[in-house]
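Here the structure comes first, spelled out in structure tokens, and everything after it is commentary.
Heads up, one of the protein chains got dropped from this complex, but the rest are sitting where they should.
Up next, chain A:
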Amino acid sequence: MFKLNEIRELIRLLDETSISEFNYELDGAKLLIKKDAVGATVVTPQVIHAAPAPVAAPVAAPALVAAPAPTAAPVVEAPAAAAPVAKVEDKNLHKIVSPMVGTFYKAPAPDVDAYVKAGARVDEKSIVCIVEAMKLMNEIEADVKGEIVEVLVENGQLVEYGQPLFLVKLD
């Protein structure tokens, strides 16, 4: 059965990604998390085998406080096509996102050149920026190969977990 903190963690993770729907089955319990058009997360706990797994709904329910548009009662799973994805995105544009909350730095020091600018070529191991929290420096690698199209945040800006930092046109 799903634990409350596991569901909460899942919501937190998914909320910050571009994934619009997440489906997971475990021991007869099924969890469906999907985002609505404005990006809010909707959690739909479901019981497939109603009798042996009655705990699914009550356990999942508290997690709904995080969702602005909760659907508390178990419902029949909607077909995947019903989950709308609002934005039309260029499939080749990859987002490099921040893995943690912290301060975004475009360069290793205030008086030196930025790691990358728009137009720069990067590969998987290229360092693109630093995110700092409490003197923990996290050098972010591109993890993809391509060209930086846009830097989405300002130097010194506080960035959230999962916040897009760069757009990369993939090779």
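Quick note on the criterion: a contact is a pair of C-beta atoms (placed from the backbone, for glycine too) under 8 Å apart; a residue touches a chain by one contact, two chains touch by 3 or more; residues count from 1.
We take it that contacts and distances are computed from a predicted model.
> Can you match the unshown chain of the complex to its UniProt protein name from these: "Electron transfer flavoprotein subunit alpha", "Molybdopterin-synthase adenylyltransferase", "NADH-quinone oxidoreductase subunit H" or "Bifunctional ligase/repressor BirA"?
UniProt lists the chain that is not shown as "Bifunctional ligase/repressor BirA".
> On chain A, where is the contact patch with the chain that was removed from view?
Residue positions of chain A that touch the missing chain: 9, 13, 97, 99-103, 105, 108-112, 132-139, 143, 155-158, 161.
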